[in-house]
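One structure below.
The complex is shown incomplete by one protein chain, all other protein chains being positioned as in the whole.
Entry: subunit A
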Amino acid sequence: MASSTADSPAGLSLEPQSRRVGEKAIVAWLFLAALAAVLITIAIVVALLEPAAEFFRFVSVTEFFSTARWTPTQADPEFGVLRLLAGTGAAVLYSCIIALPAGLGAAIYMNEYASFRVRQVLKPLLEILEGIPTVVYGFFAVAFVAPLMKDNWWTWLPGQLGEEPGTQFILAAGVVLGIMIIPTVASVSQDAMAAIPRGLREAAYGLGSTRMQVATRVVVPGALSGIVASFVLGLSRAIGETIVVLLAAGAMANLSILPNDPVFTMTAFIGRTSTGEIAYGTTTYYSIFAVGALLFVVTLVVNLISIALVRKFREVYE
């Protein structure tokens, strides 16, 4: 402004010294990148919801959730999605029984007990495990885990539990899914534990806590949001995983959580059915999208529940 520059001593100017074109360009580029991520997500949801809505013109929502059978490829198809939902639930249940305690235990061990050197080796190793393609795990399930379990089945178990399974069954898929997500749970949990301020840890040790007490009373409660995040991340991976359940759990839409029964999961159905054997525009074709949308909703609900849990239980340190 002319008036202020007139009063100021010669040569002093507080106005911008350059137009900073480069910075503006970079900011614009960063904004576009952020915008693209949001737009792509919206586009995916729309692409999913449109054909899913088409499906619900043929099959009502009530019918979708109340029909007892899932036979989309038969002459008179029935779409009872609960069968698939239960299949996913069963496989994920077993994977969680394996992965949550093992992952959390590994994280506590690495953070509280392992020496610096051991941690330096274990952590990168876990991160490498996270990067193994899931088809490798699928193959591992079919070629190794399933036959091993089948041949050594606990036949002394009472009733149906004691029956030797076929080549594809829930437990094989669940165990391998569990092994697959252990690194995710362990690694993310340990990051959260490592962020606990040193002062809290020292306070706990200073009061005569054992390592286990420091872990269970200070570190785990303080890192709870990160630990729950690791569970949700693992759970989401298990729910969304396709190839392992397709290979190991089978394609029989059973309503069962027995470990030796085969099941058909939502992802396995999508993977199997969308590989070309289905005619475009049929109800069965649209059912793929309906199941996909349901999968999306399930993951969303899991996330919402976890946010609510974290709000209720975590201890916020400063």
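Note that a residue touches a chain if its C-beta (ideal position, glycine included) is under 8 Å from a C-beta of that chain, and two chains touch if they have at least 3 such contacts; residues count from 1.
By definition in this document, contacts and distances are computed from a predicted model.
Undergrad: Quick one: the chain not pictured, UniProt calls it what, "Phosphate ABC transporter ATP-binding protein", "ABC transmembrane type-1 domain-containing protein", "Chemotaxis protein CheA" or "Carboxysome peptide B"?
TA: "Phosphate ABC transporter ATP-binding protein"
Undergrad: Can you tell me which of A:V59, A:A99, A:V145 or A:V218 touches the chain that was removed from the display?
TA: Reading the full complex, the residue touching the unseen chain is A:V218.
Undergrad: Specify the residue from the set A:P101, A:G166, A:G199 or A:G281 that touches the hidden chain.
TA: Answering carefully, the residue with contact to the hidden chain is A:G199.
Undergrad: Have a look at A:T71, A:T134, A:S209 or A:S256 and name the one touching the chain we're not showing.
TA: Residue touching the chain left out of view: A:S209.
Undergrad: For subunit A, which positions touch the chain that isn't shown here?
TA: Output for subunit A: 115-116, 197, 199-210, 213, 217-218, 221-222, 315-318.
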